[in-house]
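Below is the structure I would like to discuss, written out as C-alpha cells.
Removed: one protein chain of the complex. Kept in place: all other protein chains.
First chain written, first letter: the chains are A, B and C, and each begins at residue 1.
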Amino acid sequence: MSKVTVGIIGAGRIGQLHARNILLSDNYQLKGISDVYTDHIKDIEFLQAVPVITNEADDIFHDPEIDAIFICSSTDTHIDFITKAAQNKKHIFCEKPISFDIEKTRSVLETVKEHDVKFQVGFNRRFDHHFRKAYDVVREGTIGTPHIIKITSRDPEAPPEEYIKRSGGLFIDMAIHDFDMIRYLSGQPVQNITVKAASLVDEKFSRNQDVDTAIITITFADGSLGVIDNSRQAVYGYDQRIEVFGNQGMVQVENEKPTNVKISTSLTVTEDKPKYFFLERYNEGYIAEINEFAQSILSDRPVLATFEDGLQAELLALAARKSWQENRTVELTEFDR
Amino acid sequence: MSKVTVGIIGAGRIGQLHARNILLSDNYQLKGISDVYTDHIKDIEFLQAVPVITNEADDIFHDPEIDAIFICSSTDTHIDFITKAAQNKKHIFCEKPISFDIEKTRSVLETVKEHDVKFQVGFNRRFDHHFRKAYDVVREGTIGTPHIIKITSRDPEAPPEEYIKRSGGLFIDMAIHDFDMIRYLSGQPVQNITVKAASLVDEKFSRNQDVDTAIITITFADGSLGVIDNSRQAVYGYDQRIEVFGNQGMVQVENEKPTNVKISTSLTVTEDKPKYFFLERYNEGYIAEINEFAQSILSDRPVLATFEDGLQAELLALAARKSWQENRTVELTEFDR
Amino acid sequence: MSKVTVGIIGAGRIGQLHARNILLSDNYQLKGISDVYTDHIKDIEFLQAVPVITNEADDIFHDPEIDAIFICSSTDTHIDFITKAAQNKKHIFCEKPISFDIEKTRSVLETVKEHDVKFQVGFNRRFDHHFRKAYDVVREGTIGTPHIIKITSRDPEAPPEEYIKRSGGLFIDMAIHDFDMIRYLSGQPVQNITVKAASLVDEKFSRNQDVDTAIITITFADGSLGVIDNSRQAVYGYDQRIEVFGNQGMVQVENEKPTNVKISTSLTVTEDKPKYFFLERYNEGYIAEINEFAQSILSDRPVLATFEDGLQAELLALAARKSWQENRTVELTEFDR
Partner (left out) sequence: MSKVTVGIIGAGRIGQLHARNILLSDNYQLKGISDVYTDHIKDIEFLQAVPVITNEADDIFHDPEIDAIFICSSTDTHIDFITKAAQNKKHIFCEKPISFDIEKTRSVLETVKEHDVKFQVGFNRRFDHHFRKAYDVVREGTIGTPHIIKITSRDPEAPPEEYIKRSGGLFIDMAIHDFDMIRYLSGQPVQNITVKAASLVDEKFSRNQDVDTAIITITFADGSLGVIDNSRQAVYGYDQRIEVFGNQGMVQVENEKPTNVKISTSLTVTEDKPKYFFLERYNEGYIAEINEFAQSILSDRPVLATFEDGLQAELLALAARKSWQENRTVELTEFDR
C-alpha cells in the first residue's frame, strides 16, 4: 500500500478542511464522503472529483477499498461511528472530543483495541511546528525538569448561542485542546485540577450554564504545576501561547502574525495582530496531522495522538467542569472506574 | 519647607539603597541613620557625610529637625518603630511587609491615623515606569474592562536557608509585591484566593515549611480573575512580567534587558537575558518612590502606596498561606474582624 | 477558459519548483515539460503524470493546446525561447534575468509587443506577502514620501565556482531581485547608481572577476535615495530585509523565522535563525506569482511584474557593474538608445 484510501463521515467545516488537505496530499486517495445532508456538497468545487458522495454513512463503512475513516460528524455520533469503523476493520481518525460520556468513551476504546485498528484523535496542535519545537526542547532536557507550564488559549470571538448550547461547554469544547497540550508538554500524569471561571464576555454563556473565561490550575504527579487561561473573546485575534519553565530554563512560543511588517509613525509603532483563528493559525498543523496519520498506517508505527490521549483530555474536561461547579480541587482519582 | 529632612532606621541592604537615593535627590536632606550595629557603616563611603550615625533609634525619633522616617529595619521591629514615629509626628516610609501579624498591623493603622502623618509602604513596583504605563493604559480604558490579570514573578536564585527561616515564607516575603500589583492593576476588591504550591527548586524550602513554586488564582469582586506564578529560581534572571487582558484588548509588560544587542551566528540568534535582580530591574522605581513620598509631604497630597494597600497585600499573603495549607479556596471575608 | 494549459521549458531547480506549484494549483493544467536532458525527470515522481515529457522544446511551442510557456532554461536561451513563444502566440512567464545582453532584451520586447502576448518576469519577491504589505503601506501614504529605501539581501552560502562562472556576476544574478524591489517600492525612475564592492567571502569570486559583497547606492529622479547591501554568505541564513523611510514614518520588514520559539537559559536567550534560503523564504511567493500570472491571462488583466520591469532591473545590473568597474557614479541615461 503506497496510499491510504479514505472515506470521510461529515462534510461540515472540519470535514471539508480535512477533505481538502487529503486531496492535496500524496499519501491519500479520497474515495468517499458522507453527510446526512449532501445538497451543499454540490456547491463545493474541490469535492466534485470524489467518487462517492452519499448520505448513507454505511456506504463508507462497507466500502472494501476504504482503509481508513475520518470521523468529522457531530460529537454525539462519534461512539456509533467509531464502533462501526472498528468492526469493519477501518483505521480511524476521530475529531475531538471522542464523546461527551466518559463511560462510553472508555467502552469504545475496548472495541478499538479488540479490532486492532489505528486510532488518532484530532489534536492538531501537537502537529504545529512551533509547539512541536517547544516539545522537542523540553524532551531534550534543555530547560531541565518542568516546574510550571503555562498555556494561554483565547478565541477571537464568541460562537453563536446555538453553538454554545450543543458545545458541551468551554471545558470540553475549547479547553480540551489545552488539556491535551499541557499533558503533552509535561509528560506527567495529572493529579488534580482546580478551576476558577466566570461569564464575563457575554450573558449567552451564563444563561446556558457555561463560562467564557477561566483560570485552570493543574497539579502533576511530580508536584509540578500547570496553568491555563482561557477566554472566548480576544478582540486582537486568536491568542495561542505556551511557556514551559524548568529548573534550567524556559521555552516560550509566541503568536504567529500574518506578516513581519513594522510601521513607525509620529504617533506609534505598530505590528500585525496575531492570525485570526484556528484555520489560519493551524493550517500547517492540520496538514501535518493527516500525513502523520497516513504514515502510521503505511509504516505501521504508533500514532502521535492516541485514543488514550483523547480519553485523558476528556477526563480533564470533566474534572474541570466538576471543579468549577463544586468550587473545589478535583482529584483525577475520583474518576477511576 | 523645600526639602524633607529624613532619618533612616536600619542600615542593611534596603536601608543603604534608600540612603544613596536620598543623598542624590534634590527633595531630601539626610540627617541621620541608625542601626543596632553601626560598625559596618564606617566602611560605606557615601554615608560618611550623614551628620548623625547612631545605634540608638531614639536619636532619630527625637531629632526635632527630622520630618520623616524611613523604616528599613527587620519586619519584627516595624510595629514598634511605626508607633514611635507617629507619636513623634514624623511622616513614615515603611518597607513591606508592615508586619507578620495582621492584628498588630490593623492596630498600628489606628495610631498612624490618630497622629495624622503620611505613611507610604515600600511597594516600589508601583513606581516602575513600565508598570506605571500599563496601569495608565488600563485606567484610560484602552483595553476595556479587565477580565484576566496575569503576573509572572520569579527570582533569579533562591535565598540562603537562614533568610528563608525568617522570611515569613514565599507568600509574605516575595508574592506580597505581586498581591499589591494585581490589586493595583485591577482596582477591584479581592473576593477569594486559591493557591497550588510546591517545593521543587530546593529542599531547604520544604524543610522550613515553605514553598518555592506557586500558582495563585484570585477572584475579584466583579468576577474577573487574576493569576500569579512564582518561582524562587529562574536561572535566566529576574522574570517580571504582567499582562492585563480585557474585553477590548490587552496590555503586556515584557522584561527589561541590559542591552538591545542581538547576535546572529551559524548556530543561533541570541539576545540578552533579563536584568539580574531587583536592584538592577527596579533601580529607577526605587528613586521614583522616594521622590513621590517627598512630594506627598511637600505638596501635602496623598501617597500612591498607602497603609491600606500594605494591609490588603498582607491579608492576601495570609489568605494565600491558608489556602495552600488547607488546600481550598479562601474567602477574604474569613479575615474580617 | 477556466484553466491555463501550460508547458515548461527547462526542468532544473526552478523549473521543477514551478512544475510542482502548477500541479497543485487550480488555475493550471500542466501539459508538457521539455529539457535538453530528460533522464533525470524519470526520477521525479510528481512529474510522472505530465502528458508530454520531451527533449525537444519545439514540441511545447507547437502544441496547440498550450496557452502559456514557462521559460525556466538557462539565461542564454531566453531570447530564442521568448521569440518562439511569442511567434506561437503563447503567453510567457520568464525567469530573471531576461538576458545578459540589454540590446537583445530590448529587441525581443518588440517581438513580444507585436504578438500581443502576456509576459511576466519571475520577480517572485513582489508576491511575497510581507513585502506586498510594505508596498501597500507605502502606496497608501502612511509613511509619506519615501526619502531612503534600504534593502538587505544576503545569501546563506556562496554558490559553487561553476555557477559563478556562468552567473553573469553578483549584480545580474543576485542583486537583480533587489533592483526590482527597490524600483517597486519607490515608484520613481532611477537617475544614477554608485557601487562599492569587494571579494571578501571567497577568492573564487575575485578570480572570476566577480564580487561577493556590495553596497549599492541609488539616486531616484525625485532626489530620494536607496541603498542595497549584498553578501553572498550570511552564515546565519537568508537575510532579506527592507526598510522604507519617509517624511511621515517608516515601514520595515523583518526576516521570517521557522518558528516563534524562544529559549532562555542561564547562558543566554535564543530564537530561531532566519529561514535557510529562497525556497523556504519565498515558498508562498512562488505560488502567488504563478496564480497571479494565470489570473492575468484568465481575466485579461495586466501582469504585476512586466517585461519593462525586467528590462529596467537589467539596466540597473548593467549600470551597477559599470559603476564598480569604473569606480564612479553611472547615470542611467548612459544606457539610452
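Basically, a contact is a pair of C-beta atoms (placed from the backbone, for glycine too) under 8 Å apart; a residue touches a chain by one contact, two chains touch by 3 or more.
In this text the structure is predicted, and so the values were computed from the model without any measurement.
Contacts of the undisplayed chain with visible chains (whole complex): A, B, C. Only one of the listed residues, C:Q16, C:T213 or C:S296, touches the absent chain: C:T213.
Among B:S107, B:Q209, B:Q248 or B:Q325, only B:Q248 touches the chain left out of the display. Taking the complete complex into account, residues 145, 147-148, 150, 154, 194, 196-201, 213-215, 217, 219, 223-225, 227, 229, 231, 233-236, 239, 245, 247-250, 327-329 of subunit C touch the chain not shown.
Against the chain not displayed here, subunit A makes contact via residues 235-236, 264-266, 268-273. Contact residues of subunit B toward the unshown chain are 24, 26, 45-46, 129-130, 133-134, 137, 142-143, 248-256, 258-266.
Here is the rule we use: only the chains that are shown with their structure count from here on.
If you draw each protein chain as a dot and join the dots that touch, every dot ends up joined to every other dot.
Taking each chain's centre as the average of its CA atoms, subunit A and subunit C sit 40 Å apart. One simple way to say how far apart two chains are is to compare their mean CA positions; for subunit B and subunit C this gives 58 Å. Centroids of subunit A and subunit B (each the mean of its C-alpha atoms) stand 42 Å apart.
Along subunit B, residues 235-236 each make contact with two or more other chains.
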